[in-house]
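In this view, the complex is presented without one of its protein chains, the others remaining in place.
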Amino acid sequence: MTFLFRTSFRKQGLLIPVLNAVRGMSTGSPTPPFTTLSISRPADTITHVEFCRPEKRNAMNKAFWSEMVDCFNQIAEDKECRVVVFSGAGKIFTAGIDLMDMAGDIMQPEGDDTARISWNLRQIIVKYQESFSVIEKCPKPVIVAIHGACIGGGVDLITASDIRLCTQDAWFQVKEVDIGLAADVGTLQRLPKVIGNRSLVNELALTARKMYADEAKSCGLVSRVFPDKETMMAGALEMAGEIASRSPVAVQGTKINLIFSRDHSVQESLNYMATWNMSMLQTHDLMKSAQAAMEKKSLKDIIFSKL
Amino acid sequence: MTFLFRTSFRKQGLLIPVLNAVRGMSTGSPTPPFTTLSISRPADTITHVEFCRPEKRNAMNKAFWSEMVDCFNQIAEDKECRVVVFSGAGKIFTAGIDLMDMAGDIMQPEGDDTARISWNLRQIIVKYQESFSVIEKCPKPVIVAIHGACIGGGVDLITASDIRLCTQDAWFQVKEVDIGLAADVGTLQRLPKVIGNRSLVNELALTARKMYADEAKSCGLVSRVFPDKETMMAGALEMAGEIASRSPVAVQGTKINLIFSRDHSVQESLNYMATWNMSMLQTHDLMKSAQAAMEKKSLKDIIFSKL
Amino acid sequence: MTFLFRTSFRKQGLLIPVLNAVRGMSTGSPTPPFTTLSISRPADTITHVEFCRPEKRNAMNKAFWSEMVDCFNQIAEDKECRVVVFSGAGKIFTAGIDLMDMAGDIMQPEGDDTARISWNLRQIIVKYQESFSVIEKCPKPVIVAIHGACIGGGVDLITASDIRLCTQDAWFQVKEVDIGLAADVGTLQRLPKVIGNRSLVNELALTARKMYADEAKSCGLVSRVFPDKETMMAGALEMAGEIASRSPVAVQGTKINLIFSRDHSVQESLNYMATWNMSMLQTHDLMKSAQAAMEKKSLKDIIFSKL
Amino acid sequence: MTFLFRTSFRKQGLLIPVLNAVRGMSTGSPTPPFTTLSISRPADTITHVEFCRPEKRNAMNKAFWSEMVDCFNQIAEDKECRVVVFSGAGKIFTAGIDLMDMAGDIMQPEGDDTARISWNLRQIIVKYQESFSVIEKCPKPVIVAIHGACIGGGVDLITASDIRLCTQDAWFQVKEVDIGLAADVGTLQRLPKVIGNRSLVNELALTARKMYADEAKSCGLVSRVFPDKETMMAGALEMAGEIASRSPVAVQGTKINLIFSRDHSVQESLNYMATWNMSMLQTHDLMKSAQAAMEKKSLKDIIFSKL
Amino acid sequence: MTFLFRTSFRKQGLLIPVLNAVRGMSTGSPTPPFTTLSISRPADTITHVEFCRPEKRNAMNKAFWSEMVDCFNQIAEDKECRVVVFSGAGKIFTAGIDLMDMAGDIMQPEGDDTARISWNLRQIIVKYQESFSVIEKCPKPVIVAIHGACIGGGVDLITASDIRLCTQDAWFQVKEVDIGLAADVGTLQRLPKVIGNRSLVNELALTARKMYADEAKSCGLVSRVFPDKETMMAGALEMAGEIASRSPVAVQGTKINLIFSRDHSVQESLNYMATWNMSMLQTHDLMKSAQAAMEKKSLKDIIFSKL
Partner (left out) sequence: MTFLFRTSFRKQGLLIPVLNAVRGMSTGSPTPPFTTLSISRPADTITHVEFCRPEKRNAMNKAFWSEMVDCFNQIAEDKECRVVVFSGAGKIFTAGIDLMDMAGDIMQPEGDDTARISWNLRQIIVKYQESFSVIEKCPKPVIVAIHGACIGGGVDLITASDIRLCTQDAWFQVKEVDIGLAADVGTLQRLPKVIGNRSLVNELALTARKMYADEAKSCGLVSRVFPDKETMMAGALEMAGEIASRSPVAVQGTKINLIFSRDHSVQESLNYMATWNMSMLQTHDLMKSAQAAMEKKSLKDIIFSKL
């Protein structure tokens, strides 16, 4: 099946067939029937997770927050999967938190006194934080493809992903101050480490103004802008295909060490890297890859063991 | 008075009247008569701090260094104030340190031997560092508006601020190597965390070359460039108005946590955030803001308690 | 000799003569006969290190890795030298690691069991990491000038340098995933702290795609792009000349504290800076520089003691 | 067996008061039928976890490692429980890891090459580490009561507990070097932070020699030594009773902040503590406790809400 | 009262030599009339701070918390003073926080909603934390001499001091859980770094049990136990005299670096130390001290410049 996928890539001038393949494919890995996420397998080694609550503009309801954890924990364990593409179904990527569905949790938390209410609220926040941290803990790279609006919780989600792509019509909004709270599920923690313009981070977080695709590209929030969703999905899958064709030992070790180095000094990170690679360099993938390089063969023709 | 301010905003096509309002307003909060800083209240919730020593090109003399501490400590305590705009009077933002006034401190420090001179110098440096760190410790966001030159100590100052705006004719210079010292009141510590181009940071700090507005915008030192000072001040006040209209619990919590996350790992910062918000989510502002959002009302019509 | 150098700078409209000077000059400091590095002294205070294995596209062989350590340790001790320019001889900057020469070390490491092989591999990785960390530990600023290709190990090398310049035809490739390993001699640790676009860092590291000069400039990997190598070398030497004319106490203190602040919180870094400068402010260079500034004299006419 | 244990308690004159407090409790919380852990409820607010595989000298088999996680996660959620006592059934506390049962996991790990075997081993180690880290993550204090031998994994377990008590006949052994590995589930990480004698820590870990109760007391591994197990269990329950009578907001906040401060600087920890207590001081428990103190009433007569 | 205290010293045969050294000193530094602290000058270079509210068992009232800050900030600036002795007047060292006086602050904090009450409480806690952190920030060593009871806030205070001495009748109690709160002004942060018995720290903090002098000595909370207060005060002053006779550059540099190393890795601390001493080794004190050592002269006969 991987072979067919790659063939269709090569044959077509446009990448649309890949996208069709995505839609046509049956779900690869056995998963529980999620209500907000749709999982498919555009290629053997690629998992496509689609946020699929379009009738509610992909607003993040209670089900979503817990399904994210289950979904990415399963992907982390799935030895077939080497890379993940995440996108949103319908007109926009996501409208952010579903205030109606979650108001009870946040606005009427239980507890006999302020301390106990605080205690319970803290557990809720920590649980919600985990819903996006699982993206980071999953060792497979996650490419997120954003179209239309990406609001509030959406920004938290995408900053926890590894690679961000968007359409020309996409816009981003750190919405939380507008509803009276400091963003607490990742944006304030990850956005400043994702882009290199602190004045802009502060402006976005303090004014809740919208940022459009061009500014998102120039400030480095996304690394590529596509004309429309179809092209973007094709681009995302092509990039996923590139990554999936590399040694999973190399790819997942790269993700893990990139995240480690974000949070540590260079010296600490070099030390961790050396300790990591003292075993990982003993992979057969090194020889296979080196040989392919010398023989000028495509990595897509090399078979790496599962990881 | 807040109401008038907002009305004038809405009525006018251009933002110039806001600026006029700034000039016309009498100082809001009782402050000691500063000699280098002029404090005004363009709106009830906005404090404008103007570096006001234009005859000396806003050079930073001894008075300035200590007045900064008093000024921002007062602002931190001022429950009316929700956001600060900082700018410079006269032709340029600042010429940096006033070597004439401060030469004694730095070049002829007291002490019976090298160790004691060093000890005294260290106390002076630490005291000067505090003059800009107060900006960061003040929980209210500080928008800095730069025109003309921003030299030496000026760069230390603006990197400690939250949002940086400038005029088209602004330029920036990390001047310290030119006078034989490594910048020690903040630039070397904050600039690399403010922009995402380390080669440029090093170039600026090691060659003391000027950087103009366009490069400052493209590298992310400022998030907006305005054609002239008048427009910039109007823009700064409009942005201040936007921030001031949000819940102060949300806004100040956002600033505090953004600064925390700059200096900690993502995991540490998420933990701190959860502990912070376990109480802050219990604010009435959350309900007020959410309700405004649902009723499509402007946040400027909501009254939040002081903080 | 320094005088001549400066004169030639001033006299010529173009900077080409400087470049000629570089080539013509005999090696200034006594060094062992390196086989992969060519050392010259374009000016008394500037050391030019040229990666000189053009017949092998400057591939990094075993000799290179150990010569780098010797070379930069010598430069660190050389009291004449105030700034370093690093470039590559021949058609490209570097093709990265010389797989043929190093295959034995990496692919057939010694050891009686997996643990012992890992132990030995770790020592090799740590040793290779040191080959680039010496650039960072050397207190003199290192300007790296890149033309043509900069592949694999080349990216590790340049991210450990202070200032990055390139030609219009330069391209960069984080190659390691292509040969089955996670980059372990610096790229994953330093690249994210060098540019402010994490999505791009991840994309480059996970797909091994090429990045060309324009994108390298806009993302902040390099701070200047030159039309060709000759112009770049002249520009690099001119910049080196600017840096070399400043107080070495100021310049080297700046480098050391910029690296310190990359790896520490702002508060920690301010504390270290104060402790550093309590003695360094007692340099005569401060008075000399300040006097030159007041007398509007060029720093190039000031003589600073060696450091 | 739990029942018998309680009976023997009741027989003794000295300990009856404790037991009265504990009267007639059947197991409170619904738990799955663990095969290695026996859970009982000596008092409403006290959970007793007994390592119950005496026929195998409480050797840690696969079931144990996963039951620990379930058990302590349940306890963390159990709002009735305020404190935990952990002990071992039979002749000794624990013989450590059950090599026979776990040899497959550790000695014959799966994987197509060294890198993949390493990857799988890492997941196993991380999972085992979690089996003791749950003790630390559970906000309720855990008192561990050790009799007879505490070997290998037993030391990992007890160093993750909050309070350590032992009998006069107890001995401790960091056994791992004897079976050819560096202890990797907590001892090397926690033991040096639990006692203040680094020479001794190193000696124990490098020679695997036994340490007896007296040395354990004098070096601070345990804070109390009891003549025999019966007395120790009574002492442990009495201490548990003392803790359980205090405000759970105070007690659990204390545990959480003590663990935080172990891993952070004093300044960081004070900051976290202030943020923690800004809500927790608003508990009704404060007033209830203060009132009891003023009225000289026992805290055991105060009813605090569940947490 | 200070005078009387000294008189009682003089009467004793044993302690006369100390007192000769201390003879006839009137209070050296001008201080505001504190209401809870009595400041005296037993020797030119020694400041004695006495907690002086014996009629209230030295309970910590509002005045005390702010006077501590003023007092130690003054001492830090006082160039005469080289070492501080802190003790309590009356029957006990301190009964801890004065609940009556402070109840308003803590139990009825102001604020329009939970968030604002929390905000205000946080500021109060931070302010109280500072009352003991000033001891640590003051570069002069602080010897604390404890007799009778040292309860609650008293433990916070003494753990922020450098050297702890006590009388045989002294006892210590981490009291906070008894009044329904987690100790938030230093005990949970500093106690675990002051003694090396974590099980005991947890036991004390979770049960609020008393610890007597012998256990305090054996666990390392105090380094010396004296038979009674008079002997202890003489011992404290003798030790203060020893410290005061050493070079203040050496002594204060030692305190500063000991506190730095508590909160940093060994490598970080060595780096800081080297940067500290690069200037401090240039003190004349080094030569004076070395000469005294060679000439076998007492350091008490050497005159060091003030610091």
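Labels A, B, C, D and E are assigned to the chains in the order they are written; within every chain, residues are numbered from 1.
What we mean here is this: contacts are C-beta pairs under 8 Å (C-beta built on N, C-alpha and C of every residue); 3 or more make two chains touch, one makes a residue touch a chain.
All figures in this text were calculated on a predicted structure; none of them were measured in a lab.
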Residue of E:His48, E:Arg116, E:Lys175 or E:Arg246 in touch with the missing chain, whole complex considered: E:Arg246
Residue among E:Glu67, E:Asp113 or E:Asp162 touching the omitted chain: E:Asp162
Touch with the omitted chain, as defined above, among D:Ala170, D:Ala183, D:Ala213 or D:Leu258: D:Ala183
Identified contact with the non-displayed chain, of D:Ala63, D:Ala76 or D:Leu121: D:Leu121
Absent chain, residues of chain C that touch it: 112-116, 118-119, 249, 279-285, 305-307
For chain D, the residues touching the chain missing from this view: 99, 103, 106-107, 109, 114, 117-119, 121-122, 125-126, 129, 133, 136, 176-184, 186, 188-190, 192-193, 195-203, 205-209, 218-220, 262-264
Chain A, residues in touch with the chain not shown (by the definition above): 272, 275-276, 278-279, 282
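Definition applied: only the chains that are shown with their structure count from here on.
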Chain centre separation in whole Å, for chain B relative to chain A (CA means): 35
For chain D, residues that touch 2 or more chains besides their own: 114, 249, 275-276, 278-283, 285
